[in-house]
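Heads up, one of the protein chains got dropped from this complex, but the rest are sitting where they should.
After this line comes subunit A, so read on.
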Amino acid sequence: MSSKRTAAFPAEDATVSEGVIVPETAGRHRPATAASPGEPLLVVEDLRVQFTRGGRKINAVNGLSYELAPGSMLAIIGESGSGKSVSSRALMGLLPPTAKISGSVRFDGRDLLGLSEREMQSLRGGDIAMVFQDPARSLNPTMKIGAQITEAVRLHSDLDKKGAQARAVELLKLVRLPAAERRFHEYPHQLSGGMRQRVMIAIALAGEPRLLIADEATTALDVTTQAQIMELLVELQQRLGMAVIMISHDLGLAASYAQDVVVMYAGRAVEYAPTKVLFANVRMPYTHALLGAIPALDREPHSLFEVTPGQPPDLSALPKGCPFRPRCSNATDQCLEMPPFTEHDPEHWFACWHPVGSGTGKHTANGEQR
């Protein structure tokens, strides 16, 4: 079983890489993009998640599709409530039983949605791992961090207790936690937010995952720490050759790190392309609005800025047709019909009747309004 691999990650050489991260392996392990040939690691197709709460149906994810090549980084971007967390938790079988999930999720050729709880359990923390947003709440406050990592190591290897503990210390060094041996015996409350998030990443790496999902892993941190954690994730992605799904509100963050970007709105993918392609030619008016909001330096990082007037739609009463229509300046009567999500340009998918730059809307090709 792949989850029983025992080969260790390259051990951290602390003298070489204290402080500044030098991605010496960058380029050599240049991860494949969505465009590259070969089997994708993950294929999500028409994923739908519906909750029922108090008799009301909440359509949190409404037909989400994307692909992820082995070793590459994909960013999922969208406003709060757009279904980023729900869709990624659905992949790992972490949603409550009230969630109705449909569509298909193929990981390495296996259909994840059809797996039994037992099979899913060995996959969780093994081939697929996850790091969460709030490091203050994601660690068990009553357990030493060493024990929390060791637990994960033991679940996904044949190592005995001693070996697993040694491995856990190694992992703490790998994520550059200062004084790893001492921190091993400390409790989460004794660590800063950035250190806790490093511990979370160490836990995620314990099973040598091929896919790491970072659900706003840097949102709760201050700006400097945010950059350090992002650098760490990118470095680990390249060194360990794992694929990463990076979930964020921040299109700018995606632009700096990810190879591909999925923009989500009201539970749907509305635009999907390699980062370079996307930024050269943004087509979907919602992405365009997101982009327009980036240069404002005075805004708080990750703040829930209003990208465009209006509110995201009520997920239990979605509007007819394009969900962005009530806020869209390009909208016409045609938008009362749902625009299909298709590959309009090579590698460039989006769902819109009147995309930016097509001449039919008010947006122009170079991104200026009016």
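We take it that a residue touches a chain if its C-beta (ideal position, glycine included) is under 8 Å from a C-beta of that chain, and two chains touch if they have at least 3 such contacts; residues count from 1.
The definition used in the following text is that contacts and distances are computed from a predicted model.
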Quiz item: Given the options "Peptide/nickel transport system permease protein", "STAS domain-containing protein", "Non-heme iron oxygenase ferredoxin subunit" or "Protein-glutamate O-methyltransferase CheR", which would UniProt use as the protein name of the unshown chain?
Solution: "Peptide/nickel transport system permease protein"
Quiz item: Out of A:77, A:168 or A:191, which is the one that touches the chain we can't see?
Solution: A:191
Practice problem: From the listed residues A:124, A:167, A:268 or A:327, report the one that touches the chain absent from this view. | Solution: A:124
Quiz prompt | Touching the absent chain when the full complex is considered, from A:82, A:138, A:237 or A:330 | solution = A:138
Quiz prompt | Positions on subunit A where the hidden chain makes contact | solution = 92, 94, 96, 117, 121-126, 129-130, 132, 134, 137-144, 151-152, 155-156, 182, 186-187, 189-195, 200, 203-204, 206-207, 224-225, 228
